[in-house]
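Excluded from the complex is one protein chain; the other protein chains are retained at their positions.
For subunit A:
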Amino acid sequence: MSKSSGRTFFLRPQDMIGIAILAFILLVVLPLALDNFRLQFVGKYLTYAFVALGLVLCWGYAGILSLGQGVFFGLGGYCMAMFLKLEASSVENTKIQTTPGIPDFMDWNQITALPWFWEPFKSFAFSTVAVVLVPAFFALILGFALFKRRVGGVYFAIITQALAAIMTILIIGQQGYTGGINGITDLRTLHGWDIRTDSAKTILYFVCVGLLLACILLAFYVKSSKLGRILVAMRDKEDRVRFSGYDVASFKIFVFCLAAALSGIGGAMFALQVGFMSPSFVGIVPSIEMVIYTAVGGRLSILGAIYGTLLVNWAKTSFSESFPELWLFGLGGLFIAVVLIFPNGIAGLWQSYIAPRLGPLFGGAARRTTPPAATPPAAPSSGTAAPAAAE
């Protein structure tokens, strides 16, 4: 990876400007422009942006469409929620129960002792590690089972979707252990620090933005590395990469696990900021919604996916506030517009219409090193496959 085409740093100038603008918007503009209440919404939306980021790598670059990212979001979220729930279920908080000291929903389901797999979640360190590793491990098993057998494309998408359905049924069915359809609710404190207050939410917002920016840098790093270019090559001509001697399955497994880990972080931040976790983030519908965020933003653009997530969620909230009975039509219209009018999403619009005119501002760098996403829709694959394969 150190030999990545002679470039000493993994960010191109326009990437740095893009990240700086995003950081400025998230860290300065939004906190100043929005009141506390709206800022908390943005914080919630940003947790989905982690998933969208993973999807850009996994779907946009590597061509693996996963319709089950909600599973990983949920796993990460549940790991964090279990820790927070145990802290909220202290003996004095739950003395009204038949068995004090266990989460309330267990008591309602006649469970009298904490199940063994909940025990490790009493430790914050374990829970934090689990947020990343549990989704990644799950993705590893799935990836190993499928990619090694060369299951890909539509079949893979369908299997991930089935997985999302299975996971939901499992969580709902085992309500004594998982909280069932209600989910794990009423999370209160993190090491005695009340996460429900406005000041705590503001701090969590900045933590969330910080983590997201770190993950964005990681994504840029992966994208610009040799690994990133192999992923693109795989997407466009898988056989050619395989015949060149690369183990295609391992690369796919890696990027799938990475996307899963990113989703897990998003889920954990969600549980912290919103204060609960439920199976409604795990199923098919949320998983597909997360793909839509990525599509609206532009599946080939790391930064575009973040803006896409913010835009769709903002539209969802404001449409539904203004037109409680009609808002779904507005949202549907937005999606149709994305597919028909700008198939490469917001990032595609930006790169084909706005960026060329701003070219001189970036010292011409933007035009010389055109990223794959900027390729006009007319010839999307040939332009990207050639340089990568020639590597």
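As a convention for this text, a residue touches a chain if its C-beta (ideal position, glycine included) is under 8 Å from a C-beta of that chain, and two chains touch if they have at least 3 such contacts; residues count from 1.
In the analysis below, contacts and distances are computed from a predicted model.
Engineer: The complex has one chain missing from view, so what does its UniProt entry call it, picking from "Formate dehydrogenase subunit beta", "TonB-linked outer membrane protein, SusC/RagA family", "cysteine desulfurase" or "Urea transport system substrate-binding protein"?
Structural biologist: Checked against "Formate dehydrogenase subunit beta", "TonB-linked outer membrane protein, SusC/RagA family", "cysteine desulfurase" or "Urea transport system substrate-binding protein": the hidden chain maps to "Urea transport system substrate-binding protein".
Engineer: Going by the contact rule already stated, which one of A:Pro103, A:Gly180, A:Gly228 or A:Gly345 would touch the omitted chain in the full complex?
Structural biologist: Selected residue, touching the omitted chain: A:Gly180.
Engineer: For the chain that's not shown, point to the residue among A:Gly18, A:Gly275 or A:Gly345 touching it.
Structural biologist: The missing chain is touched by A:Gly275.
Engineer: Among A:Phe37, A:Trp116 or A:Phe243, which one is in touch with the chain left out?
Structural biologist: From the options A:Phe37, A:Trp116 or A:Phe243, the contact with the absent chain belongs to A:Phe37.
Engineer: Given the full complex, what residues of subunit A touch the hidden partner chain?
Structural biologist: Residues of subunit A in touch with the missing chain: 37, 40-41, 44, 96, 98, 105, 108-110, 169, 172-173, 175, 180-183, 185-186, 196, 274-276, 278, 280-281, 317, 320-321, 324-325, 327-328.
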